[in-house]
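Then we have chain A:
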Amino acid sequence: MAGKSIQVFFKLIQREILLAIRHGSDSCMIVLFFVIVVVLFPLSVGPEPGILTRISAGIIWVSALLSVMLSMDRLFQSDYEDGNLDLLILASEPLELIVLAKTVAHWLTTGFPLIIISPVLALFLNMDTSGYSTLLIALTLGTPTLSLVGAIGAALILGARRSGVLLSLLVLPLFIPILIFGVSAVDASLTNLSSKPQLLILGGLFLAGLVLCPWASAAALRQAAE
Partner candidate 1 sequence: MLNNLINFLSMGGYGHFIWGAFGLSAIVLIGLIIQILQFLKSSETLLHSIKEKTNETET
Partner candidate 2 sequence: MTSFSGKKLTCIRGERVVFNDLDFSINEGEVLYLKGPNGSGKSTLLRLMAGLLRPVNGTLTWNNKNIYQDEGLFRSLTHYVGHQDAVKTALTVEENLRFWAEMNSDIKEKSTVQKALQEFSLDSFSTLPARFLSAGQRKRLNLARLCTTWAPLWLLDEPSNSLDSDSVNVLTAAISTHQKKGGIVAIATHENLDVHSNSLDISMFTNFKIKSRDYDGW
């Protein structure tokens, strides 16, 4: 029995990624948004390297957080509109597994590209190289948690008026812990202190999210289909 669930899990991820590829432009839009937001800061705060280096970690993390949140509300919306959501709820596999599969697929199409491009942006903000490796590790631990928590918000706003803005109001307060520890991890390594505690806490948040968030998103989806 468990074999079938795993099979269904990967089949769902495969379908989501196939859909993302067919609508090629979606994940590129998110990455472009990420780049543009980061570019805004030197234009506003001023190009002097001194300031930029000091706040580079914060800029990258806030932009990554906004990009992930921006791409969140389409997670269940298309399934809700075309009737797929009912069938997913009625599938013999537990809904929590299906939600986890969709979140993983969402992370692969949005979170992962952000991580790949983040060193380039760190270069823009001339963050010195000691911070690069921690930035990548922190983003790899942080962005999946952002997707997991964002999935709860995406499930809650189905069928609501003005769901895009509503999602950001619901989800941003919940993103704050991830933001704080993510930025302080990179800052610690920039001032060559050890960033181990922050990364451990980020890992802890990720594991907690992995267990609790699909359960909450599934509950939200069931009440959305009622």
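How were these candidates chosen? In short, all candidates are chains of the complex that A comes from, given by their letters.
One rule holds for everything that comes next: contacts are C-beta pairs under 8 Å (C-beta built on N, C-alpha and C of every residue); 3 or more make two chains touch, one makes a residue touch a chain; residues count from 1.
Remember, predicted model here, so these are calculated numbers, not experimental data.
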| Since the rest of 1 or 2 are in the complex but keep clear of chain A, which one touches it? | 2
| remark: Per the touch rule above, chain A residues touching candidate 2 in the complex are 4, 7-8, 11-12, 15, 18-19, 22-23, 81-84, 86-87, 89-94, 225-226
